[in-house]
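The structure is given below, and queries will be raised subsequently.
Shown here: the complex without one of its protein chains, the others still in place.
Residue numbering begins at 1 within each chain, and the chains themselves are lettered A, B and C in the order written.
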């Protein structure tokens, strides 16, 4: 294994100092990293109040405990839908209050960190911004949990060093999120890298969440890869659910319908008993 | 999903014609692809009769049903140990008879196919030879099951077309084996691609086996990725086990000791009950 | 060629509308994109006034016309040298005035765009920020030329769409900069992608500059890859030069000494006559 002492030394705050060290992050009545498997769900983008509230009720009924939804959308083309911005944040907060779910949304500009922090429970730092070091530092100055997505071609070392940027500012509530890496394979949008999940759970005390929706870009792979991610040691999943995927303003092809999400959660629940009995106690 | 009708059309023999179509492959008293999860285990290379027989007893006791061991070793450098050749095949056969295990070994030359076929139950076609089309055709002319490893940077399409080469010669007993792809990540030897396993199980009726030992190159990842592979739908695993990894002539760093392999199998057995109850019935 | 009409249609501002269309960008008395090959040179990071002024004299004497030097340094680790910040900008301006060279430096925060714009001639947008869309828009609102580095695993399409973000804000002075992509090859820091340069020169009217220092990370490759880049159609080069590479605070291994840079420029000058006589008039 090429995990050298120098490598571990560079992770002053993110590395485990003993095999059982764990960071638990409390979000409302949920605890991430404490053994329970958390599911976050919702649409890629907040499109309207009706869309979000209906989705929120659906994912809550199915067992999700965090509502996701983008207000500021980083899109490859300037001509694509860019999100509703502040209006999206307001819708997200209303849906959260009405339905009773914690929320996560992406922040993409240092100047917006304070604003977004007032509206949601978890700040998401997206893959395109994983090495936007100013933004990492700015979210590090808030008291909010941060969901740090791995860059689409970031090494595991770079990903953990990005977490280190946030933690160095005093915010140790970092949730790592694997969301697929860029490879040569054309049949999937990304290659969801569960090796990285297993490795990071050995190296770091931080909780890890997996995004099989973006990570594969293929609806049919969301369930099998989601189950595999939890089996490999992930603390939770983040899943795209849309009430009408064909009309989604972003990422419709990989979104589950509410009905598909209910089946997804039923299958995940079958695994729960297994995780409780797992003997796994690896350490490096 | 970019699985087009043209793509499926090109897989005349390997594609599923209905969601429940499955190829079951009988090897002695084992059936691969029929629902039972098979574990193949053994050293990377056959080094001596004593080494192999001891390993064979160990892996059999732990629950493996196929013994692996390389006689012809494809090595990057001509100055590395190249395997024992025909002597290795003889040792493999003696160990198989003494211990009572089916066997799999790699064949790397069209001229050796007939020879190797006489000694083992399953012919392995390694990742470096996945597009050695003459060798594919030659193993296609035998009546032997073939374990077809994915090339280290082969697309899923190329992998399935390689299977098509074997099947076109009349041999439909092809076992696909995912063994990790080459990416930019330096902490793992390869990136084991479970997306590909889930996708192939949807597209093709052929059984799929996963090699988390080569696929990660990291001993600590063999168990979590092995469990994840079976959870995602793989029909079996192939695991490197060495009685003395530090003295192995090849790949010691990723080999489990017999004791570690027993723990591995105990953990795998915990999952068995889950797989029996899984509701998963995906199709594309 | 997989350059579809849809692809070209998406590049409303960056695509060529006829084969001879070219954007020429004037920076002081230099014109980039007009046929003359421009060389930008200087240290990775501004470390002190003495270091920068000495380097500036050296690179000017050798034939460079733009001085590079980072004041805000995006570093993978929060524990690495992060640049001198505003003090670095001041040193850069003083060196520029004393020696008489145009300047380029990186901006990494939307909040700093106005500040940095006051100090330098060209704003650099680094590879880690290629999809920091807020920063792209912010530099698009200035009247300054922008050097847009390709993300380390950005496709050519994503790179051109990033340029589109800047241009959509009204700033058409975009200089594309190829700086190497991330691949599986461990012997070079990155794989400098000259295919992309040739392709972009066919698709877009924007000037293209190549960075063989970061692009290879290997001092010995800077000259051969620099010559090849200009031969393939690049409008200029950006080269790391340090008066004492062994003591550099960043990227010493790939920096040329002033003496090596003089030899580099001598060799480049040999090629100039050739470019003048080239018959090349490709178009897609």
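Basically, a contact is a pair of C-beta atoms (placed from the backbone, for glycine too) under 8 Å apart; a residue touches a chain by one contact, two chains touch by 3 or more.
Being a predicted model, the structure only gives us computed values, none of them experimental.
Only one of the listed residues, C:13, C:30, C:53 or C:228, touches the absent chain: C:228.
Residues of subunit C that touch the chain left out of the display are 1-3, 153, 155-157, 181, 183-188, 191-196, 198-199, 201-202, 215-216, 218-221, 223-225, 227-229, 231-233, 253, 263, 266-267, 270-271, 273-274, 277-280, 282-284. Counting the whole complex, the residues of subunit A in touch with the unshown chain are 153, 182-184, 186. For subunit B, the residues touching the absent chain in the complete assembly are 10, 12, 74-79, 108-111, 128-129, 131-134, 152-153, 157-158, 161, 164-165, 168, 182.
The rule is simple: only the chains that are shown with their structure count from here on.
Superposition of subunit B on subunit C using C-alpha atoms only gives a rotation of 180 degrees, nearest 5.
Interface residue usage between subunit A and subunit C, two copies of one sequence, is largely shared: over half of the residue numbers at the contact are used by both copies. Chain centres here are Cα means. That of subunit A falls 33 Å from that of subunit B.
The mean-CA centres of subunit B and subunit C are about 47 angstrom from one another, to the nearest whole unit.
Within subunit A, the positions touching two or more other chains are listed as 153, 157.
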